[in-house]
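What you see is the complex with one protein chain gone and the rest in place.
Let's turn to subunit A:
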Amino acid sequence: MIHFVLLISRQGKVRLTKWYSPYSQKERSKVIRELGRIILTRAPKLCNFVEWRGYKVVYRRYASLYFCACIDPDDNELEILEIIHHYVEILDRYFGSVCELDLIFNFHKAYYILDEILIAGELQESSKKNVARLVAAQDALVETAKEQTGSTSNMIAQATK
């Protein structure tokens, strides 16, 4: 299973984290520091796998972002690479040629999309179309809710003026 997914920029800034195994906040920060050091220093055109604390970390760089996933030693590295690519393609489709800035300002969206792809560290949806449909449906649901709350807060704002 996947123990966690990290998105780290080339400058070492964290752009997304998702933990499928229980780690305390302290451990999380430590993991990110360690892996950032290991992965960001690797030259291009090397293999996409690193061993780390008895686990394997599969990473792949897209533009300035490193997508990393930590897996058990007997998991299939190539499969994980495909999952990462799958995620990137869906992000790309959702944001329309995704860039790092999209993820910075839509952190939660990236999070929800990942939740449609992985659950409990396992792939749950391999169809891009389905993921896009589910995410769109959720967005619509939230939009309508937002409009309602938006109007009420407007009302309050009016009233207090």
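Rule of thumb we're sticking to: contacts are C-beta pairs under 8 Å (C-beta built on N, C-alpha and C of every residue); 3 or more make two chains touch, one makes a residue touch a chain; residues count from 1.
Note that in this section contacts and distances are computed from a predicted model.
Hidden from the displayed complex is a chain whose UniProt protein name, among "Electron transfer flavoprotein-ubiquinone oxidoreductase", "Calcineurin B homologous protein 1", "Polyglutamylase complex subunit TTLL1" or "AP-3 complex subunit delta", is "AP-3 complex subunit delta".
Touching the omitted chain from subunit A are residues 1, 13-25, 27-29, 32, 43, 45-51, 53-54, 72, 74-79, 81-82, 104-105, 107-108, 111-112, 115, 119-120, 122-127, 130, 134, 137-138, 141-142, 145-146, 148-149, 153, 156-157, 160.
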